[in-house]
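Sharing a structure below in structure tokens format, with a few things to ask.
Excluded from the complex is one protein chain; the other protein chains are retained at their positions.
Every chain is named by a letter (A and B) in the order it is written, and numbering of its residues begins at 1.
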Amino acid sequence: MSGTHSDEPPVLQHHFDNLGQQFEASSLGMWLFLVTEILFFGGLFTAYMVYRMAYPEAFAEASHHLNIVLGGTNTAVLIGSSLTMAMAVYAAQQGDRNRQVLFLVLTMVLGLVFLGVKSVEYSHKFAEGLVPGPNFRFEGDAIHAQLFFSLYFVMTGLHALHMIIGIGIMAVLTAFAWRGRYTRRYHTPVEVSGLYWHFVDIVWIFLFPLLYLIDRHGAVR
Amino acid sequence: MAPRVDALYYFLIAVTAFFTLLVAGLVIYFAFKYRRKLKDDAGAPIHGSMWLEAAWTIIPLIIVLVIFGWSSSIFFSMARPPAHTLDVYVVGKQWMWKFQHPDGRMEVNELHVPVGVDVKLTMTSQDVIHDVYVPNFRLKADVLPGKYTHMWFKATKPGKYHLFCAEYCGTNHSGMVGWIIVQERAEYEQWLAGSLGQGTTMAQAGEKLFKDLACSSCHQTDTIGRGPTLVGLYSNKVNLDSGSTVVADDAYLRESITNPRAKVVAGFQPVMPSFQGLVSEEALLQLLEYIKSLKATPSNATGVVSPPAPASPAKK
Partner (left out) sequence: MDTPVTPHSNYLTDGYTLKSWLLTRDHKRIGLLYLFSVTSFFVLGAFFAAVIRAELLTPAGDLVASDTYNRLFTMHGVVMVFFFLIPAIPSVLGNFLVPIMIGAKDLAFPRLNLLSWYLYTFGGLFTLWALVNGGVDTGWTFYTPYSSSFSNSNVALVIVGIFINGFSSILTGLNFIVTIHKMRAPGMTWFRMPLFVWAHYATGLIMVLGTPVIAITLVMVAAERLLHLGIFDPKLGGDPVLFQHLFWFYSHPAVYIMILPAMGVMSELVAAFSRKAIFGYQFVAFSSLAIAALGFLVWGHHMFVSSESVYSAMAFSLLSFLVAIPSAVKVFNWSATMYKGSISFEAPMLYVFGFIGLFMIGGMTGLFLAAIAVDVHVTDTYFVVAHFHYIMVGASIMMFMGGVHFWWPKIFGKLYHEFWAKVAAVTIFLGFNLTFFPQFIVGYLGMPRRYHAYPPEFQLWNILSTAGATVLAVGYAMPAFYLLHSLLKGKPAPSNPWGAKGLEWETASPPPTHNFETPPVVTEPPYNYAK
């Protein structure tokens, strides 16, 4: 962003005709980027689907070693953070500096809670010997259970990486919002970052049932 | 099969030559006929023609569909081996080919087969992906680790034919070559009689392994012990404890030995240890041949190889 006085919105970038065109371009750009992210995660989801269809029992058994209380809590935390993010965007659209900052900070806090819970979960897995590698131990079809856990760690790890990046983006936004950069007239970065945050949330909404909730409906075979 | 492939190939060459010469010819003709005469000349105001677009979309479409149909018919023949074949087992490893004949003979980098006989190769790799390629037969198939792949052929002329590995596999990929030696019946019989190392068929070797590895302690041949009986198992359906049913084919048998927990037969406990790493691919194939040889006799034929609904509850 070209630097001008901190209480004025940045000027129109030179290659755009007007702010409307600039916003539409940024928005379309972010949507396209999110499509690439869908394809990026998609490769992992594909691998997961292929193996789950081939080894359903092993995957179900392995899934039962995941903690659905922690996973469920995290789901609620993330959905909450999407709410606070939406509120931050709304506040930016209203030009309300204090509420923008408040909700951005809340979003970051919830994001950090998510990551905290995730690290607790990972440490449990380590203690239980469920991290793929030479120390992996599992009663049952260990070979395919290990496959499940390989995918579990790569998928949730990649998701966590996106969360960390998201929190970083929120931190930058908070700093700029604090300085009054986002107004009714110009708040594009908040909106497009909001899109990114919602996307990261949606990825988790898919990860949670696929990884944690296999065969948990209670029916006895 | 090879002549059928060649016929299609020559047809494709003809179609390619025809269209390339047609288009190139027209373009060269236009280039000369319509070459610019004056500096500021422009071309005619022609923008398109629905008729032409339709024609040059539909005609190529028809041609490619013809090629597709023709190719598919040849491909179906390639993909479906005949019912009765001379089976040979192939194990590829970096960087050599090992052939096992059911009657026990092993060959390295060379395979003798009689002319005019349907031969089916069942292949696996010990390490990375390889590929059996016999250019004279116009055939190739990848050889995969952890899985069995198949290829069948009927050699029509005696001779010595190149065998190449056709999937890059490391340092000596181009050295992983050999020969398919196709012989007249008489010569083949002579070779059979004269070659070394026979005496134990694959099935017999498999039977010995079965005892040496103590498989027989759980898998009795006539009663149901800790493990299900294997008599009449091959190619029959098996009920699993998950409720699904599978066919006991090569892949199932191999998996049951290397990763028994993956599919547990209904009514049995998951107590079979894994033999992964304890048996070589060749040994696995010998065990396979042995199990295949355990045909159900009228006295112990059950059809489906698992006991009826057991008293023990489903495991979970």
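Descriptive notes on the structure:
The rule is short, and it goes like this: a residue touches a chain if its C-beta (ideal position, glycine included) is under 8 Å from a C-beta of that chain, and two chains touch if they have at least 3 such contacts.
These numbers come from a predicted model, not from an experiment.
Taking the complete complex into account, A:I143 is the one of A:I143, A:L173 or A:V190 that touches the chain left out. Of B:T149, B:Q183 or B:S256, it is B:T149 that touches the chain left out of the display. Screening B:P82, B:G116, B:P135 or B:G243 against the full complex identifies B:P135 as the residue touching the chain left out. Mapped onto chain B, the footprint of the missing chain covers residues 4-5, 8-9, 12, 15-16, 19-20, 23-24, 26-28, 30-31, 34-37, 39-49, 52-53, 56-57, 60-61, 64-65, 67-68, 70-72, 74-76, 78-79, 94, 127-129, 131, 133, 135-136, 138-142, 144-147, 149, 162, 164-175, 177, 259, 276-277. Those residues of chain A that touch the chain absent from the view are 14-16, 21, 24-25, 28-29, 32-33, 35-37, 39-44, 46-47, 50-51, 54-55, 132-134, 143-144, 146-147, 150-151, 154, 158.
In this section, only the chains that are shown with their structure count from here on.
The distance from the centre of chain A to the centre of chain B, each centre being the mean of the chain's C-alpha atoms, comes to 44 Å. Across the complex, chain A is touched by residues 242-243, 259, 261-262, 270, 314, 316 of chain B. Residues 55-58, 140-144, 220-221 of chain A are the ones touching chain B in the complex.
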